[in-house]
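The complex appears here without one of its protein chains, the remainder shown in place.
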Amino acid sequence: MKKIEKEKLLRHLEEKGNLVRLDRARQDPLSVTKSSHLPQEELLLLFRINGDKGVEIRVPEGRGGKILFGVSPCEARAVDLLDLTFLRDRIDPYYKRKREDNVLFVLACNKPRSTCFCTSFGYGPFSGKFGDVFMVDIGDNLLIDPVTEKGSKALEGLELEEATPSDLEKMESLKRSAEGAITTVNIEGISEKLKKMFLDEIWADLAFKCVNCGACTYVCPTCYCFDIQDVERTNWGYRERVWDSCMFPIYSLETSGHNPRPTGVERMRNRIMHKFSYYPELYGEYGCVGCGRCIRACPVNFDIREALETLKEVEVAA
Amino acid sequence: MFEKLRETARELLSKGEVECVLGFAEGTLPMIYTPYHARKPEEAEKLVYGPFAAPNIATYLRKLKGKKAAVIVRGCESRTINLLISEKQLNREDVKIIGVPCTGALDRKRILKDYGGEIREARIEGEKVIVKGDKGEKAYVLEEYISPSCKSCLYPEAIDPDIKIDGPSRDGEKADFSDIEKIEKMSPAEKWEFFEKELSKCIRCYACREICPMCYCESCFVDSNRPVWVEPGFDYTDILSFHLIKMYHMAGRCVDCGACERACPLGIRLSFLTRKLTKDMKEAYNFVSGLSPEEKPALGVFSPDDREDFIL
Amino acid sequence: MKDEPKILAFLCNWCSYAGADLAGTSRVQYPTNIRVIRVPCSGRVNPQFIVKALHDGLDGVWISGCHIGDCHYQTGNYYARRRFYVIKNLLEYVGVEPERVQFSWVSASEGKKFAEIAGVVTEKVKKAGKFKRLAKKR
Partner (left out) sequence: MRENPYVPYPALLKRSYFESDDFSLKTFEFELLDGNRIDYIPGQFCEISVFGKGEAPFGIASSPTEGHILKFTVNKAGLVTTALHEAEEGSILGIRGPLGNGYPVEKFRGKNVLIVGGGFAFTTLRSLLVYLLNSRSDYEKITVIYGARTPGLLLYREELFEWEKRDDLKVILTVDREFPGWEKQVGFVPQVLERTAPSSKDCYAVVCGPPIMIKFTLPVLEKLGFKPEMVYTSLEKRMKCGIGKCGRCNIGPKYICKDGPVFSLAQLAELPEDY
């Protein structure tokens, strides 16, 4: 690992362009990495209806990338999970463009919150494999390590010192204390188990306190569901996508009036199944990074950790 | 502290008078109780009440439709029940109302902000909230951190409860609307700026709508596409339209419990709007929502000599 | 005409619309800023209409019904009166100038009064100017 003064690095990055400095407050309650790659509201296309000349369709151009400085590892990991949806099969060009343009400077998380449970997912507050550059704040300096080529490029032209053994020791001790502050939920085998629990009665119990607002899904860095809607003006209009939530009844309501997920129970089940059963089945990864945002944002204290514990304890017939 | 309540609940359940007792239990986070319905006598042990209860528990009655339930309520929640009965959403016979004393609901987000660190534990001690976390132990005066809606509450005690749990409660002191009056005195431009700053944080997660016991419509105007009342997206004009129309729908139906404000993940002060409604309805029509289950909603009735001064 | 404010008027079928008609047939002029939507009763005007009109770019909204006591449906305008009070207050409270939202009672025989009030409403809205705030930009 190398080391550098924080201010020096920031000056360097400022010259590079669109620098967004993050601190914890800016990454809460909304996830910055989600907003930066899948904005709340995104223009897909503009159209003009020119009488007999037909329809003119225009795709808006990108706005150029941002350097996101200080992204927490959980948020950086969340984008990797979004990639699984947006960069596989049919590639989503709007997402891809931002993904290619943005540079993520990940900062190890020295002070996890009481709601953090990232260590449940095989990584932790000091995991250095996400984003483009990994950094550790050791007080006087930043330890720094490029993860991707894009990261190395962002650091080009900077003089980096070699980290000393005592720096590394400092990092280790920070790491130990950070990891120690996190409660791990043992979720081993949950995805296999959930597969057999689709019709279990536990869902009604779990969903009781949930009022089916969209807070958890909107603050979640891996929830990506969206709605596409047109906005109509005289002779022109636009089509945009906006965040949507599987918690809303209208999300799955069909025009016929039929709703395959008519109550909060089915919707809650789908949300949990998606993250802990369907995601693993499709991609071999959980659709949750354990950042705890949903726990903090929930108006009725629905705690996903508690829900996982409850689900684990349910006995299912083999 | 909760012995009397738990005993009552236990008795109701074991005698089979009700199928469940709806109230709150300790949550997983400090300073927030979580909605809970005890279904067995032994589950009554979990029931709690107090300033950490953020939602309006009457919201959950719609999940218990057709069941006989006892519900533990504060003043605002009992007024909500009256409204729900008057709007035919609830049968009085289906609920047993247990009134508990209320010292106001805590504005949890303000303590989190003022503490500035990670709070891991909290408890109420007399008139103080004691919190513990990575910044050490700190005490906050409850009265100073109570929800704005509670500060202007006229009826902290449950109205006509079937069972009453005694204890120290807030005074139905004179409502304080001074901050609303301050906004009223602003110029249109200042008002616009003030609300734009506050409301433009909205992410349209509709937590305020879903947590509201009076927002029980099967389909909401904001989801309508024929006509489109509110367009998709996060333009402030759309956000404001949503909140304005929602507020209008709440006129004379809002008990100003403050649950929407406490539910907002972005901490938007919705009570600036709900309290304005409360104030207007009281001033113009001497109307306070939910004082009796027989009362019709304020906009569903009229008086021949209603005020006319705003008409040309 | 571009800078002239546009005002949407909801007129009740039985009184104010007839009043507007009378103004027309008696050749009493009233400002061209007014665009009329005929509604069965002032009680039909959901205050949502007012918010929507302003959001869609109108500069003012005027609602006119029968005089109190004269409603074709007996009580429609009584209910309307309460609703309008609430929405007018709410709109003013969030920063919409009070001039922009106006109400009146005009009967079928008051063609002249209709034109006068149309003039007053237009003057008031003109005073407040074009309304850009609640109108969606895009």
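A, B and C label the chains in the order they appear, each numbered from 1.
Everything below uses one rule, namely that contacts are C-beta pairs under 8 Å (C-beta built on N, C-alpha and C of every residue); 3 or more make two chains touch, one makes a residue touch a chain.
Just so you know, these numbers come straight off a predicted model, no measurement behind them.
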(request) Looking beyond the chains shown, say which of A:Leu107, A:Val147 or A:Cys225 touches the absent one. (result) A:Cys225
(message) Given that one chain is not shown, which residue among A:Met1, A:Leu22, A:Ile49 or A:Leu160 touches it?
(response) A:Ile49
(message) By the contact criterion defined above, which parts of chain A meet the unshown chain? Give residue numbers in ascending order.
(response) 44-45, 47, 49, 54-55, 57, 59, 85-86, 89-90, 92-94, 198-199, 224-233, 237, 239, 241, 244, 246, 251-256, 258, 260-261, 266, 270, 273-274, 277-278, 281-282
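Note that only the chains that are shown with their structure count from here on.
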(message) Can you work out the whole-Å distance between the CA centroids of chain B and chain C?
(response) 35
(message) Averaging over Cα atoms per chain, report the distance between chain A and chain C in Å.
(response) 48
(message) Give me the residue numbers in chain A that touch at least two other chains, ranges are fine.
(response) 231
(request) For chain B, jot down the residues that touch at least 2 other chains. (result) 231
(message) Quick check on the complex: what are the chain A residues that touch chain B?
(response) 29-30, 40-41, 111, 113-115, 208-209, 211-215, 217-219, 227, 229, 231, 240, 242-243, 245, 248, 250, 264, 295-297, 299-303, 305-306
(message) Quick check on the complex: what are the chain C residues that touch chain B?
(response) 47-48, 51-52, 55, 68-69, 75, 78-79, 81-98, 102-105, 117, 120-121, 133-138
(message) Quick check: in the complex, which residue numbers of chain B touch chain C?
(response) 183-184, 188-196, 221, 227, 229, 231, 235, 237-238, 240-241, 244-245, 247-248, 251, 273, 276-277, 280-281, 284-285, 298-300, 302, 304, 306-308, 310-312
